[in-house]
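In this view, the complex is presented without one of its protein chains, the others remaining in place.
And then chain A:
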Amino acid sequence: MSPSSSTAPAPAAAPVAQKPATMAQALNQALRDALVADPAVHVLGEDVGTLGGVFRITDGLARDFGDDRCTDTPLAEAGILGTAVGMAMYGLRPVVEMQFDAFAYPSFEQLVSHVSRMRNRTRGALPLPITIRIPYGGGIGGVEHHSDSSEAYYLHTPGLHVVTPATVEDAYGLLRASIASDDPVVFLEPKRLYWSKADWSPQEPREVPPIGRAVVRRSGRSATLITYGPSLPVCLEAAEAAKEEGWDLGVVDLRSLVPFDEETVAAVVRGTGRAVVVHESAGFGGAGAEIAARITERCFHHLQAPVLRVAGFDIPYPPPMLERHHLPGVDRILDAVGRLQWEEG
C-alpha cells in the first residue's frame, strides 16, 4: 500500500441501502457516510478490505475510499487496537472491526489499560475517539468461539461506552453517533440480527439517536421487559404472546449499557411495578444484575415483585446443537413473567 497516496477514488456517497434494508446494509451505509463526512475516519481490521469483512459490513469501502481509509491489517487484534490508539493520538478517528466476539479478547489489554483510560490518564489532553465494532452473540449456529456475549467485560471498564443496536435504524444511527463520539465506544453488533430487515432507508432524514438514551419499544401496563441487542426481537415476541395470558407487557430497549439510562428504566418500571431483565450473556455478574440492583434501589416502593432476570446459563457458550436451550426464549421469558407474584398484586 502507499499510505500517502492521494490517488484514492473519489468517495462514493451513493446509497447502497435500499428499502427494505438489512442491519448489515445499514451499518455499511453508516461507515460509508462517516468516511465521507470526516476525512479523519479510518476503518481497519481483518479482511475488511477486498473481502468486505466476513459479514460484509465493510463491503466496497476499500474499493470506494482506498486502502488507506479501509485497511486490511495483519491478523493481530492487540496490534489492531494498539495501532488505532496511536492513530487516534495523532488526530484520526479509527473504526476498528473485531472479526468475532471471542476474537476480540487478545485486544483486551489495550482496551482496558489504554483505550478506556487515556483521557483520564492525561487529564483530558488525549481523548481517544475510537469505535470498536464487535459482532456478538449467538443464535447463528456458530462453532465454538463464535457466539460469545462479551458485554459484561466491557461495561465493567470505566471510560468505555458500550452501545448495542437492536434495529436496522438504530444500527445506522448509533454507529454514526459512536464514530462521532470523542469517547471510545465498544459497538456490539448482534450478529444474528445482521440480516433482519426494516422498511428503512438512510436517505430519509432522521435524528441520530444520542448515545445513552433507552427507548420504549412497546408500552404495557402489567410488567416491563428490559433488554438490548439480540434479545429485543425475542422480548417483543414474548410480549405479543403474553397477550393470550392476559398480560400487557412493555419492552424497553436500552441501546446503550454505558451510559445506562437509569431515568427511563426507573420511570417505566415505576409505572408497572414489575420487571424482567433479559439478555443472552451469562446471568451471574452480568448486565442484568446491575440493572436489577439499580431498579431495586430506585423503585423499591413501586415494586410488586423482585426484579427477575432471564439470561444465558452460567456456562461456556454451548455447542450450536444445544444453543436453543441456552438462549433466552419466549417461553422462558413468559415463565419469568408468571413468577412476578401476581397473586399479591
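Just so we're on the same page, a contact is a pair of C-beta atoms (placed from the backbone, for glycine too) under 8 Å apart; a residue touches a chain by one contact, two chains touch by 3 or more; residues count from 1.
Please note the rule applied: contacts and distances are computed from a predicted model.
Undergrad: Name the chain not shown, per its UniProt record: "ABC transporter permease", "Pyruvate dehydrogenase E1 component alpha subunit", "LLM class flavin-dependent oxidoreductase" or "RNA polymerase sigma-70 factor (ECF subfamily)"?
TA: UniProt lists the chain left out of the view as "Pyruvate dehydrogenase E1 component alpha subunit".
Undergrad: For the chain left off this view, which of A:V48, A:L61, A:V85 or A:A311 is in contact with it?
TA: A:V85
Undergrad: Looking at the whole complex, which of A:G53, A:G159, A:G173 or A:G273 touches the chain that is not displayed?
TA: Of the listed residues, the one touching the omitted chain is A:G159.
Undergrad: Provide the residue numbers of chain A that touch the chain removed from this figure.
TA: 1, 3-4, 42, 68, 73-74, 76, 78-79, 81-92, 94, 106, 109-110, 113-114, 118-127, 158-159, 161, 181-183, 212, 258-260, 262-263
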